[in-house]
Structure formats: C-alpha cells, structure tokens
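Here the complex is missing a single protein chain, while all its other protein chains stay put.
Then we have chain A:
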Amino acid sequence: MNKLLASIKQNWFSNLRGDVVAATVVALALIPEAIAFSIIAGVDPKVGLYASFCIAVITAFLGGRPGMISAATGAMALLMVMLVREHGLEYLLAATLLCGLLQIVFGLLKLDQLMRFVSRSVVVGFVNALAILIFLVQLEELTGPHGSLLVFGMTALGLGIIYLFPYVTKAIPSPLVCLVVLTPLALYFGMDIRTVGDMGELPSSLPVFLWPNVPLNFETLAIIFPYSLSLAVVGILESLMTATIVDDLTDTSSNKNRECFGQGVANIGSGLIGGMAGCAMIGQSVINVKSGGRTRLSTLLAGIFLLILVVFLDQWVGLIPMAAVVAVMIMVSIGTFNWSSLRDLRTNPKSSSVVMIATVVVVVFTDNLAYGVLVGVLLSALFFANKVGRILYIGSSLSSDGQERSYQVVGQVFFSSAEQFIAGFDFKEAVEKVRIDLSRAHFWDITAISSLDKVVLKFRREGTEVELVGLNEASATLVDKFAVHNRPDAVEKLMGH
C-alpha cells in the first residue's frame, strides 16, 4: 500500500505549485487551439472544446507520460475534413469511437515498438509538416473570403503582443494578453471582422453523454474505418513523439504502451460526449514543461480549467475576434516547426534530408500525416538497405600454378547487394577449381542464397569445380530470430569472422 501511495504522491502531488500554475497557462492556450482545430475540421467550436477537456482529463489518469498535454489537435483535425464535409458530425463521432478502439488494440499488440522504425529524419519531417499545415490553414483565414487588411492588421498586432509582451513580464501568459487586448479593441471600434461566435455553437453547459446517431451497419463501418485508421495511426505517432520530447526535456521515462491505451480510452470518451478525436500536442506539452508543469496533475487541471473557463465565459469567448485566434495559432506553428532542421539540411547526409523533405512534401499534398510517415519510413529503409549493401568486398588470388582461384567474400549479402555479389566473380576465367571463402560474409535473406546458387551454377557450366568454405558461419544470419544482444561472444564471432 505504501508503494501505491508513494507512486500516487510522486505522479500527482510532487510538484503542486508548478503544476497548478502551468495548468492555468496551458488551459488558456488550449482554448484558441481547440477552437481553431474545430474550424479546420469543419465542426462547431464546442466539439473541439469538449474533446480537449475529455482527452486531457482521461489521459491525465490513464496516459503513460505524466506532464504531457493531450487534447484536440491539428494533425487529427486535418484528417477529418472530408468525413465531416461528406457525412456530417455524427459520423465523425462514430469514427472517433472506432479510432479509440483501434488505439487500444495497438496498445494490446504492443505496436508502440514499431516506433523504432521511425527515424529521426521522419520525426523532424512530421513535426515540420504539421507546423506548415497549421500555418497554411491560418493563411486561408487571412487571405480567404473573410480576410481583409483589417484582419491582417489585427493578427499582426496579436503576434506582436504574443512575442513582445514576455519582454515586459513573464508572469502573465502573453497569448491571454493578446485575446484580452484584441477583443475589446474590436468591440470598441465596432470592427466588421469574424469572431469565434460566428464560427458555430460554443459550449454553454457541461458535456452530456450521447451515442452517435449513425446506423450500426457495415456501410457505416466502411465509411468510417479508413478515417478511423488514419486517425488512430497519426494520433499514436504524434503522442509517442511528444512523449519522447517530454522524456528528453524532463530526463524521465514514460510507458509508451500505456500511452497507446490511454489515448484510445480518451478518444472513446471524447466520442461519447460529442467531441472529436485528439492526441498529444507537441507545442502545448513544451509550454507545460516550460511553465513548470511536471506531473499528471497539470494535465488534469488543464482540462478542468479549460472547461470551467469556456462554460462560464461562453458569451465572452464568442466575442474573441478570429484574428486573435489566428495569431495564437501562428505562434503554435512557429513553435512547432523544427528550425534547426533547416540549418542541418546543409550538414546532414543527403539521404536524411531527402527523407525529411519527402515526408513534408507528401503530408502537405495529402493533408495526411500518416502517408507522410509511411513514405518517410519506406525511404529510410531503402536508403539504409542501399548503404549497407555497399558494405561488400570480394577479393581473390590465383594459385601459383594458375589452376585454382580463391575468392574471399567480406560483408553483407542480401537483396540490395546480390547483383554486386554475382558481379564480383570472374566466370570467364578458365581455371580448374574455384574456392569461395564465405566465412567473413553474412547472408541475410534467400536472395543472397539464390545468388550464391547462381554463382556456383555458372562456374559449373564453365567446367570449374567449386568449393565453398564457411557457408555455415555466413548463413547463421538467415534465421529470422537471429540476434546477438547480450551475448558478447556471439558479437565477437559475428564481427570478427
């Protein structure tokens, strides 16, 4: 019991003051974000606000990463656009439920392990693509049909406040100052610009439980499943990436598998109270840590403060000009973008840069982060295979009587290097006997074996006798479960021969 109490204390109440303050800052920043993401998805602001509340509260209890903020996010909102446009809100709620279920299944199948295959370049590409997408949506608000010089000016003023006010004091969140200054300004001058209230219904009560009003049949499933799958994958990817960022910032560890489960339950909860799907937020989590938040308490309170603020101040929230929301969102996109990756483009290997840029380009053109990650992961794998395939050397020597040639194969033989392997032998040389020493080579797949067969066959056709040496050592790596972790002698043998 002591242990349980100690862990509750550690996870919830070890940083009381910091958490309460950080939760307030985060809640204030979450409001414009939840509104903006609802607008991206094409639903009423209340859908995003309820979702943010529910997801923050549930992940506070069930998530695997204390101190991380999860809510309605841009990455997820972008995936829902078509579903909402073609089928409406009810189908979005159903898709959110299914997304949660899929994420729980991911957790049970321990798919968080697959994150290993997502390389650093893909992660950076994902983050940059996300920032660019958020920014592009804001640009539409500025340059679209409702954009005007006035909106532009108000947004610029908002951005100025957000970035310059911290030089005056860091004790008040500057995004809050931006909202509090721009709203009365717009009202006072009676500016004809869009406000949050124009964008749809705001929450005026606490959320209530409701089951999505969709027919429970195969047709519905066929409509929502592709969306749910994309949502589930992107949600888990962004959540696990964010968890790693918070891990690094706080130098503590997290339970990635539990995070998958927590995200799943949170999305089911969100779907059941009329909210959209969400996931962990990179920008908000950084703001939380920066403001001193560390434990589950800050996540929980951020959700609760958000709901209290929105429900009790709903008339005021409706008056906020969209220009102020856009300013906050531009800040989020600037803060999310990995700027050092631009500088690193010059110094990083070309292949990493190509992976990063390909991820970004695919995402920006498809609006789907899952496709970008898929392309990025595939490209990384291809580049890696290509690189390792070049680690192959075939040397040879002729015996003094000129009748026997010995080949030494050193390195990795697999699908990518098989051609090169075959090309390493001189079949046109007329000798009695060929000796191929494979004891320092590694055969990784059946492509390697079949190319060896081909080599032997070709020599035989020329009337040359072939002797293979060290085939057993070379093919030890063929077995699927091959591993040398924690076996120093095996590693020595593998690298030494």
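Definition applied: contacts are C-beta pairs under 8 Å (C-beta built on N, C-alpha and C of every residue); 3 or more make two chains touch, one makes a residue touch a chain; residues count from 1.
Quick note on the criterion: contacts and distances are computed from a predicted model.
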item	value
Name per UniProt, for the chain absent here [options: "Universal stress protein", "Heme exporter protein D", "Carbohydrate ABC transporter permease" or "Phenylalanine--tRNA ligase alpha subunit"]	"Universal stress protein"
Candidates A:R294, A:R405 or A:H442 - the one touching the absent chain	A:R294
Touching residue (missing chain; options A:S174, A:T299 or A:Q408)	A:S174
Chain not shown, touching residues in chain A	1-3, 6, 14-15, 18, 21-22, 25-26, 28-29, 162-163, 165-166, 170-176, 245, 248-252, 283, 286-287, 289-292, 294, 331-332, 334-336, 338-340
